[in-house]
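Shown here is a partial selection of chains from the complex, left in place.
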Amino acid sequence: MGDTTAIPLEGWYDTIQGDVYTLLESPAGTNRVRKAVIFFIASLILLNVVVVILETVNSVYLEYTTFFHVFDLVTVIVFSIEYILRIWCCVRNPLYSDPVQGRIRYALSPYALTDAIALTPFYLPLIIPIEFRLLRLLRLLRIFRVLRLGKYSNAFEMFVSVLRSKREEIVITVIMAIMVLILASSTLYVVERDVQPEAFGSIPHAMWWAVSALSTVGYGDVVPITPPGKFFAAIVAISAIGLFALPAGLLAHGFADAYHSMKHEHDTDKTLTCPRCGAGIDRRTGAVQETQKKGAEKETHEEMDR
Amino acid sequence: MGDTTAIPLEGWYDTIQGDVYTLLESPAGTNRVRKAVIFFIASLILLNVVVVILETVNSVYLEYTTFFHVFDLVTVIVFSIEYILRIWCCVRNPLYSDPVQGRIRYALSPYALTDAIALTPFYLPLIIPIEFRLLRLLRLLRIFRVLRLGKYSNAFEMFVSVLRSKREEIVITVIMAIMVLILASSTLYVVERDVQPEAFGSIPHAMWWAVSALSTVGYGDVVPITPPGKFFAAIVAISAIGLFALPAGLLAHGFADAYHSMKHEHDTDKTLTCPRCGAGIDRRTGAVQETQKKGAEKETHEEMDR
């Protein structure tokens, strides 16, 4: 294991480790083998999700029990091997280069942790002798892995970065939505609690109505029936219903901006040339730039285009 | 049929074929006859759709059976003739110029195929002696043809191109919506299945609730009744309800951008020519410009107009 730290020393061990790392972790695969591996893992994850969903249907489960058991075994073996290989070769990532500490930190990263949790439903019953049937649903968590595989991983990263860039507006909107929720449900609690003690008997009870009304879902299981209750519910509908729709609008804007700026970044060069002295200046920071940086930027652009 | 390949040789056969082609297929008709033909076909399609819808109302069907039968016969004859004429003259289109292969390829294009399927409900029972009453609904497919006729065909094409330009964002949003759907329904399945085995007895069953809740339709036929079920449903409503509204927001942005860029390219030729002295002036800055740039811009305009 001490060998792994010696990155320049390229023995057969290192070569294999490097190849496995490239196969499992490199972000975009032009390589044909890499593509096949991605396709295989993605298919297995999706199939696994479908199987987990279908297993909950009793009639289907009873008829295909054997198939489900075999399929479970196969996926657990494949995902266990993949998990071990990832832990083994993560040291090739400069972030986790230390053979012990790096591997532990990698194992605690969100994605590796999700994978580990998704494997527990199979290994836990071997240790503790109880059959947790519901635990198997944890395998559904594996679905998040699909987002990082294949051609939509860039689009997903854009989604996350948009979510992050609009974080402040979304948080303030959610806070205000919760405030309106509290005020609406306490008003309806005051007005309706005597007539409908079941549904509006306390503010937490009334909140179920408020969520259903403000989100415009409107199940209809709880409805104000007194005239003042209906009046306040109408006021809430007219004045505050937009609050729950705002985050979607903000995200749509964020997407449009992100796409626009991505496109814009291509068009206008980030570096200016001073007309007086000919120095290259970064358009944003105003600092003098070395010409190498420009080449580096071009590379990230090309990566984006893929 | 060999004549059709000889496009320069303009005999009466070619002249008629060309005229028919212009009448049926040319995109925008300033011609009066062309306009009348478009109006006639569009009206017949819309009338046909109305008739197909009304036929399903038993009381109406029983009273006007004769009318419906006659109308069906007339539309089938008209659309059959139109279909044969289209197949006959499609060779005038450079894309389908080959008399045999071109016609086959044309017949397999989405629009021609839709037309053919829309005709089957009449011809199939002649071959197979079974009365498929539901099959007649296939005639509703003809409705898509209306989109390519008349003055809104451009707007429809813009709609399709916007849909295409926002494809990536919409796909990732739909993928994430499906993920949220799966996680929401499995959570509610775990929480509610013991109390409501009918509605939450399996994940696929719980999905019906999840679709109804996340899309904000909220039929109310399936509603969580346990406190934790209501709690998780509220969390879903507050955090994830925007996902289903996002595609509409993205499309609205796409529309706005498409319209904006279309208008920007058309209206404002960026350079003005001073009517007095003939100097080229930049419309924005008001500075005198070189004339070469203008020619280059015009080219991109023409490209847009196509």
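A and B are the chain letters, set down in written order, and residue numbers restart from 1 in every chain.
Convention: a contact is a pair of C-beta atoms (placed from the backbone, for glycine too) under 8 Å apart; a residue touches a chain by one contact, two chains touch by 3 or more.
The shown structure was predicted, so the numbers you read here are calculated from the model rather than taken from an experiment.
Participant: Out of the whole homomeric complex, 2 chains are present here; how many copies are there altogether?
Facilitator: Every protein chain is the same sequence, and there are 4 of them overall.
What we mean here is this: only the chains that are shown with their structure count from here on.
Participant: Show me the residue ranges of subunit A that touch subunit B in the complex, using the header's touch definition.
Facilitator: 49, 52-54, 56-58, 134, 137, 140, 143-144, 147, 152, 155-156, 158-159, 174, 177-178, 207-208, 211-212, 215-221, 244-245, 247-249, 251-253, 255-256, 259
Participant: Under the touch definition given earlier, write down the residues of subunit B that touch subunit A in their complex.
Facilitator: On the subunit B side, the touching residues are 168-169, 171-173, 175-176, 179, 182-183, 186, 189-190, 201-205, 212-213, 216-220, 223, 230, 233-234, 237-239, 241-243, 245-246, 249-250, 252-253, 257.
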